[in-house]
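Only one protein chain is missing; all other protein chains are in place.
A, B, C and D are the chain letters, set down in written order, and residue numbers restart from 1 in every chain.
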Amino acid sequence: MSLIQELTNRDKVFEFLVPAQSPVDVRHGPILYLEGVNVSFDGFRAINNLNLTIDDGELRCIIGPNGAGKTTMMDIITGKTRPDTGSVWFGSRHNLLTLSEPDIASLGIGRKFQKPTVFEALTVFENLELAMATDKRILPTLTAIMTTEYRDRIDEVLEIIGLKELRLALAGILSHGQKQWLEIGMLLMQKPRLLLVDEPVAGMTEQEMERTAELLTSLAGKQSVVVVEHDMGFVRSIARKVTVLHQGSVLAEGSMDQVSNDPEVIKVYLGEEA
Amino acid sequence: AEDPIKVGILHSLSGTMAISESTLKDTMLMLIEKQNKAGGVLGRQLEPVVVDPASNWPLFAEKARELLAKEKVDVIFGNWTSVSRKSVLPVIEELNGLLFYPVQYEGEESSENVFYTGAAPNQQAIPAVDYLMNDIGVERWVLAGTDYVYPRTTNKILETYLKDKGVAAGDIMINYTPFGHSNWQAIVSDIKAFGSAGKKTAVVSTINGDANVPFYRELGNQGIDAADIPVVAFSVGEQELSGIDTAPLVGHLAAWNYFMSVESDANYDFIDAWVAYSGNEEAVTNDPMEAHYIGFNMYIEAVKKAGTTDVDAVKDAIIGVAVPNLTGGYATMMPNHHITKPVLIGEIQDNGQFSVVWETPSTVAGDAWSDFLPGSKDLISDWRKPLFCGNFNVVSGTCGGKAKAAAE
Amino acid sequence: MLRIDKLNQYYGESHTLWDLELDVPQGQCTCVMGRNGVGKTTLMKCIMGEESVKSGSLAFASDVELTQKKIEDRARLGIGYVPQGRQIFPLLTVEENLRTGLAVRKDGCKVIPARVYELFPVLKEMRHRRGGDLSGGQQQQLAIGRALVIEPRLLILDEPGEGIQPNIVAQIGEVIRKLIEEDGLTVLLVEQKLPFARKYADRFAILDRGRRVAEGEIAGLTDELIKKHLTV
Amino acid sequence: MWLTRPLQERSTRIFLGVLFASLVIVSVLHVFIPQDSALYVSSYTITLLGKYLCYALLAVAVDLVWGYLGILSLGHGAFFALGGYAMGMYLMRQIGDRGVYGDPMLPDFMVFLNWQELPWYWLGFDMAWFAFIMVLLAPGILALVFGFLAFRSRVTGVYLSIITQALTFALMLAFFRNEMGFGGNNGLTDFKDILGFDLRTDATRLGLFIATGIALAIGYLICRGIVTSKLGRVSIACRDAEARTRFLGYRVERVQLFVFVVSAMLAGVAGALYVPQVGIINPSEFSPLFSIEVVVWVALGGRATLYGAVIGAILVNYGKTVFTGIMPDAWLFALGGLFVLVTVFLPKGIAGLLFKPKKAKDAGNTLPEQEATA
């Protein structure tokens, strides 16, 4: 009897049915762990024996010259680019190199692209709706209903990103900065464990930068955030720990002050006056 | 005056078949015009109704229905491909229309409402093979065709026929190609190899339409001439030749029931009329045109005989009607709705014409059901009462599906 | 160099630029500022001809009326454009990207001016790589380099520092100054970053909701103005 | 329910209203008006209308994948034809021993090509339920296998279009082969009855016409339901930025596969209804040019609207019927000219003329287009 009950229990999920979606194991500290990663494109080494560890709940800034491999690194983490060698782990359970992009995304890694990419033929509202953390399989998506709970959540985010008035505008007509915000909004809707943010403040005014900084710092702790940015003012305002990439590997790592006084970093990246 | 007699013309004027069919439309218009000048028939004028089924088979059925149901035509002249005929057949039968079908075909059909004025396989293929075997001494055979029903059936019939005549299976090579096939290199090279075994070899070609030009070109270029390996074609007529540079093809053969080069007065008159009608000195005539000529005249005669255009009356009246053909003889409508025809073999000339090298001593009656196919050798067709059956099985003494359908 | 008068622009129904007036004096760097979505990029596109204007005039070099000219003719007049979002040709190599600019050069020069490569050595290094394969910052450098190839008289830069590493941003600033001073180039700059604007621009103009709300020497860019128009 | 959601839309209500009203009016005019009246709708017209409706359903299926998923399928004719063949095989088996050779098992073409027994894939088609399931399954499974392969390897844009074209072309050549056992070029014809009703009677014709109308309504609802659901928005997302959608956690290839299979099945149903009404199915339905033409109907009617597809299909085919009759020599000029003019002057198709869509969802440059330029 109890066996039957157990078998028919609707809440029960069989072990074999729950592979990839299982929670991220962060008992050992790091949420993201890259070791010995190498990538080359047609002989050009974009990532060169890269080692990087991000702790759970950490807010990490990554800086480095153009072409240092920051975006490529994010591509590797999100499964867009496959490294030639090396290993990438999410928590201590998930080997990201074996997973596809949607799998990685549903594990809880969200990403904002360097060049803002939103769904131009959909409205701002719909963009956020699609990003929302829900069951993303086919049939649930087909039968999904817009509940007030969801709606409130979207409104909330719209508020944060300041696009409330444009909620019904097509995303395609947004200005560059507005798209940046929308993408951040989509990231928020996704509620990921790990946020990868590529140049969030490009094209924003000083004040918007401040708001973004606040937003990101407020997320840290609950979620882990990796920020790539070239605006030193912004980096300084949020940074706890900074990693400098150069030619595909880590050049320096430490607090903002440590890093910005590193002569090597000044030479290849900051320039004399920064 | 009374209402005109409406003549539906159902030939493709666009699409892939326009190349062959559009001249038949003009032929019909010419015949109708001529008949009208001669006072029409039964004191009524004839009125053509032209539609374009656009080489699209379902559209053929639709247009046939339009002609019969909407335009209320008294008779339809039309179709070229077998599939288009198959497509309109149920419509013609359902609405009890009359269809004159002018093209040589694979046989295996006999409908109460259709009159087959083109050749059945026994009026084209068999005599041609006889000629090759007896007069040319061919011992090895290539049966090359486009992959559709007419070549398939014809080749099946010929295969049985040849084997009956003692040709070994190894001496028959069968090859099918898709519609519009244009790359004949490998096949022609195979034919060449097949033909170099020391026995006289011939190709029986049921290659259709556009595929012929590249085929003959390749033959010419690979140096196969008619003296070595003659090709006898069942689908290449004057009209097809008018698109080919015939110089390298001289001597290849075709089997038809009519050639433009036939030396008869009826033919010369027909050619003159056609040249005048089309306004083109170079215009050519061909076998399906003759078929329409015969079919049209038979229809006129039948209407005169019946004294009405009522379909059933015409159907009855037309059996046994004989009209002159263009080769100097007469064509008679047989009870199986096929007609009698002479069979001619012609050799291609450098002027795009055929010169007749052989002909049957008398006309041959078309056979709806082939004697060389196991499924149909026991079937006959006779649309005279009391038999009135298109597929009467002489062994079991029953009339195919018809009788059963009626019994239900 | 460029005088904009009573410019009105619409995206379909929505009125984006309102009676806009702006002076871009010869041999100076004028910086346009404003919050997101106020119409800065739109204005640049109007000058370049990528968006059509409803009314108003764009007088170039005191006598040429731009509104009637085709885009390519504006380029031929010597307007170089570095658009927002880089707009490089992704499938052309870096070198080919640069060579597109040779079409309009009056001197019929067939090679890419050495200056471009000097300024952005990375472009020389990656000459044969496809534009789309470059990193974001490299693309931005390519976009600027490409505009320089045509040796423009007026250079329009829409947020040129975006995504570029700090030392190169500074370098770009220096180059702008140098070109202005040595070649008498006129620059129209869209920039959000105050320090950069303050350091390299001569004049400023602030847009708000499609209108010009302030204008003047860069020294006159007070905190008050900033607070009023550039803060959300 | 996702299926009823579209009923809240004005456009869907209008569409279904017009459709059902036409069905009723046509039926009434056919049944109750005397034959000699000018208002009488003949069974010829009914069959014609039925054919248009089949094409309309096919066009809706194409619009679903093209308009909303960005997959320009140049091979939807294949699914249509497969559905048609499934139905054709059923109808052939229904002939029984009424064929010309009177063979109770083998269709005529098999008898005269000397086949001894029914090939295995013909088995079961004498049962209506089996045939009707195959109408859905045959195109569905083909779409599933083909789509699985293609979407898994991320074939997109023109590459996908061309391989769909290759698919239908290959099938056409295969079906032309007489060895395949589908009647070769002559196809399947001379059907007698369906579900026991004689195909030649007006009542059966009317029934088929109404059935097609209902199928179109249901197909439209299904498509509309998908389109208005979140899945529909995900489809648009896939269409415009496939990679981005993936990073949001959607399995793009499954979305594509699902919609593609649904669309293929709808096309199959359209084909199945088409065959008994036109009376023939032959490999030319597999012709790539036919599939391209379907795309043209959709574009002409207005892409990514669904009702546009219906309008386009009906209009073009009506035009064909009329012009091939009244100007047989020159109708291609008219048709070709129509295509050119509509594209140049009505970028949103005819639907764009009728309704000004609130949101220009179809405005975005879609994936295949970008591919084409890439």
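Definition applied: a residue touches a chain if its C-beta (ideal position, glycine included) is under 8 Å from a C-beta of that chain, and two chains touch if they have at least 3 such contacts.
Here is the rule we go by: contacts and distances are computed from a predicted model.
**Q** The hidden chain: which UniProt name fits, "Amino acid/amide ABC transporter membrane protein 1, HAAT family", "phosphoenolpyruvate--glycerone phosphotransferase", "NADH-quinone oxidoreductase subunit H" or "Cytochrome c oxidase subunit 3"?
**A** Matching "Amino acid/amide ABC transporter membrane protein 1, HAAT family", "phosphoenolpyruvate--glycerone phosphotransferase", "NADH-quinone oxidoreductase subunit H" or "Cytochrome c oxidase subunit 3" to the record, the invisible chain is "Amino acid/amide ABC transporter membrane protein 1, HAAT family".
**Q** From the list B:Leu95, B:Ile271 or B:Ala313, which touches the chain that is not on show?
**A** Answering carefully, the residue with contact to the hidden chain is B:Ile271.
**Q** For the chain left off this view, which of D:Leu72, D:Ala131, D:Leu248 or D:Val310 is in contact with it?
**A** Answering carefully, the residue with contact to the hidden chain is D:Leu72.
**Q** Which candidate, B:Phe77, B:Tyr176 or B:Phe392, sits in contact with the chain we can't see?
**A** Reading the full complex, the residue touching the unseen chain is B:Tyr176.
**Q** Among B:Asp190, B:Glu301, B:Asp316 or B:Asp378, single out the residue that touches the unshown chain.
**A** Answer from the full complex: B:Asp190 touches the omitted chain.
**Q** With the missing chain put back, which residues of chain C would touch it? List them for me.
**A** Residues in contact with the chain left out: 48-50, 70-72, 74-76, 81, 83, 87-92, 96, 99-101, 103-104, 130-133, 146, 150.
**Q** Which chain D residues touch the hidden chain?
**A** Residues touching the hidden chain, for chain D, are 72, 146, 149-150, 152-156, 158-159, 162-163, 165-167, 169-170, 173-174, 176-177, 243, 288-289, 292-293, 295-296, 299-300, 329-330, 332-333, 335-340, 342-344, 347, 365-366, 368-374.
**Q** Using the touch rule from the top, list residues of chain B that touch the missing partner.
**A** 13-14, 16, 18-19, 22-23, 135-136, 147, 175-178, 180-183, 185-187, 189-190, 196-198, 200, 210, 213-214, 217-218, 220-223, 226-227, 230, 239-240, 242-245, 247-248, 250-251, 253, 263, 265, 268, 271-272, 275, 281-282, 347, 349-353, 355-358
By our rule, only the chains that are shown with their structure count from here on.
**Q** Are the chains other than chain D still all joined, and if not, how do they split up?
**A** A, C | B
**Q** Whose C-alpha centre lies nearest the centre of all protein C-alpha atoms?
**A** So the chain nearest the centre of the shown protein is D.
**Q** Report, in whole Å, the distance between the mean C-alpha point of chain A and the mean C-alpha point of chain C.
**A** Using C-alpha averages as centres, the distance is 31 Å.
**Q** What whole-Å value do you get for the distance between chain B and chain D if each is reduced to the mean of its CA atoms?
**A** Centre separation, chain B to chain D: 35 Å.
**Q** Measure off the straight-line distance from the CA centroid of chain A to the CA centroid of chain B, and report it in whole Å.
**A** Taking the mean C-alpha position of each chain, the two centres sit 74 Å apart.
**Q** Which chain C residues sit where two or more other chains touch them?
**A** none
**Q** Provide the list of chain D residues touching at least two other chains, using ranges where the numbers run on.
**A** Residue numbers touching two or more other chains: none in chain D.
**Q** Name the shape of the chain contact graph, picking from line, ring, star, complete and other.
**A** The chain contacts form an open line.
**Q** Which of the chains touch, listed as pairs?
**A** A-C, A-D, B-D
**Q** Contact residues on chain D for chain A in the complex?
**A** For chain D paired with chain A, touching residues are 1-2, 225-226, 229-231, 233-234, 236-237, 239-241, 243-252, 254-255, 258, 359-364.
**Q** List the residues on chain A that touch chain D in their complex, please.
**A** The touching residues are 78, 80, 100-102, 105-106, 110-111, 113, 117-123, 126, 129-131, 136-138, 141-144, 168, 170, 172, 186, 190.
**Q** Enumerate the contact residues on chain C facing chain A in the complex.
**A** 11, 35-37, 41, 84-86, 122, 129, 133-138, 140-141, 159, 162-171, 192-195, 230-232
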